[in-house]
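Only a single protein chain was left out; the remaining protein chains are all shown in position.
What follows is chain A.
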Amino acid sequence: MTQMKEVIGETETTKQMTLIQAINDAMRILLKEDERTIILGEDIGKNGGVFRATEGLQEAFGDDRVVDTPLSEAGIIGTSIGLAVNGFRPVAEIQFLGFIYPAYEQIMTHVSRIRMRSMSRFTVPMVIRAPYGAGIRAPEIHSDSTEILFTHMPGIKVVCPSNPYDAKGLLIAAMEDPDPVLVLEPMKNYRSKRAEVPVGKYSVEIGKGKIVREGSDVTLIAWGAMITIAEKAAEQAAEKGISCEIIDLRTLYPIDRDIISQSIQKTTRAVIIHEAHSTGGLGNDIVSIINDTSFLYLRAPIERITGFDVPVPFFTLEEHYLPTPARVVEGIEKVVHF
């Protein structure tokens, strides 16, 4: 029922979609509806994107709206700023989050603060899409999960859907947002599951998490590809008689503080799961939120199950880097039996 409340517009007809198809569908809808929409990036035109996120879009909307750019992340983001301040709605694809760093200056110094520096005279309503994460046996440096570099950055919103429904709804919301939004897409979930997705336009509100499993003993907080890990861990914990609630955070900035505090105050225990490195990870901010809102409700110190403080290893060792259901279950048992 919570889903239906968020749906704006057509909801009757749904279709089975993968996460990547849902992303494609969101861009198709806004290309059709809003002529200001322009999609740009490397290999997104004829090739349809290396993951096929933009499959068929150039064919349908032309190469002046779905544009293959030169190979330059700073160029893609820098020109998107110019397009955005001058009336367009750019959706820039960065091929992998691990390759976004040449554009970091453009994002940190300009995307995120033009509104402030011009006192809202100029704004940058643009979207940056980037596949992220490990666990698909990709070559090295393709597997980063560095969301914290962007959540730390004032002036940009960061969302991270875990499933096809949220992916479409959040991308549409991002494309219609007056501020820049980074959409982190979990590569591992691109084709892992199909789900019913409304064929029409709807949006999922930025800044709202979602309870994807209700429980009473402990709250697991995760996002993106880690939702699957949290779900598996919750199943295993259930066999041991522990009832887990799972929050899919969905938006990493601004974080839904209410959903976190309400759940923690009910379950009184928390395990935070993220695949990014431990130090400086978003989990630490979530600990702060719990501390600020729910400290006296806690019956155990909060556990964080995260990637380690090491570069994401080559793929033969990546499973040792990523949080596993077994590690999460240990965390759950620790907080429950504290």
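In this text, contacts are C-beta pairs under 8 Å (C-beta built on N, C-alpha and C of every residue); 3 or more make two chains touch, one makes a residue touch a chain; residues count from 1.
The working rule: contacts and distances are computed from a predicted model.
The unshown chain of the complex is recorded in UniProt as "Pyruvate dehydrogenase E1 component subunit alpha", chosen from "Pyruvate dehydrogenase E1 component subunit alpha", "NADH-quinone oxidoreductase", "Spermidine/putrescine import ATP-binding protein PotA" or "Phosphocarrier protein HPr". Residues of chain A that touch the chain left out of the display are 42-43, 45-48, 50, 68, 70-72, 74-75, 98-99, 101-102, 137-142, 278-279, 308-311, 313-318, 320-321, 326-327, 330.
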